[in-house]
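Missing here is one protein chain; the remaining ones are kept as they sit in the complex.
== chain A ==
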């Protein structure tokens, strides 16, 4: 399969921890501009896959390519982030002792070395970008509040906002609607669909209602490899998926 038009290309990837095969001969291809939902039971290797893509974990075998040509197994977290892969953790991880605005400022795309940060002064363009993102994630009225004071759902949004500030080409979004109300879930689906217009996105989620809202191609992982792939209706009709994940 040609890598040329892919944003993410995994082929034959395996990794094991203490003999346990978390990822087993996984192959997954994401086209440029595509949004993909990944489902699967606990321990299927969803988060480990994200760890491999973002450089946190090195695979034992297999190829991982970003943007058709960059071998991600040769780079570390910071380099991969700078190349344009943003990641939202399963548990919302924001800088709790900083304000919403400062959280976004630290995420904003720009030089990532010490001395520019030491003498950094906020430019009008940066202020505008922060305003835009605050509008998108609907936290404009809370800009000066500490991130610690946000609700769980708002923290999820702030983290998505931080991803947007990074302006990545590919977003990996791990369980964005965990702990959200139904209204918030719908709102988040709308937000992600907006983002997917000009970004490639991978969403890991258990909430089937939310996955349906997204309306994109679905990949079901099981025991570290792809069990089924296709539209949500196709995947949820698949006998094996019903067996291991959806239940009868």
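By our rule, a residue touches a chain if its C-beta (ideal position, glycine included) is under 8 Å from a C-beta of that chain, and two chains touch if they have at least 3 such contacts; residues count from 1.
Just so it is clear, contacts and distances are computed from a predicted model.
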| item | value |
| --- | --- |
| Hidden subunit of the complex - UniProt protein name among "histidine kinase", "Stage 0 sporulation protein A homolog", "Putative branched-chain amino acid ABC transporter (Permease protein)" or "Glycine--tRNA ligase beta subunit" | "Putative branched-chain amino acid ABC transporter (Permease protein)" |
| Touch with the omitted chain, as defined above, among A:107, A:192 or A:235 | A:107 |
| From A:96, A:194 or A:243, residue that would touch the chain that is not displayed | A:96 |
| Selected residue (touches chain absent from view) among A:86, A:153 or A:176 | A:86 |
| Omitted-chain contact residue, chosen from A:70, A:146 or A:208 | A:146 |
| On chain A, residues whose C-beta touches the chain left out of the figure | 47, 54, 56, 77-78, 81-82, 86-87, 89-91, 93-99, 102, 105-107, 112-114, 117-121, 144, 146, 148-149, 162, 166 |
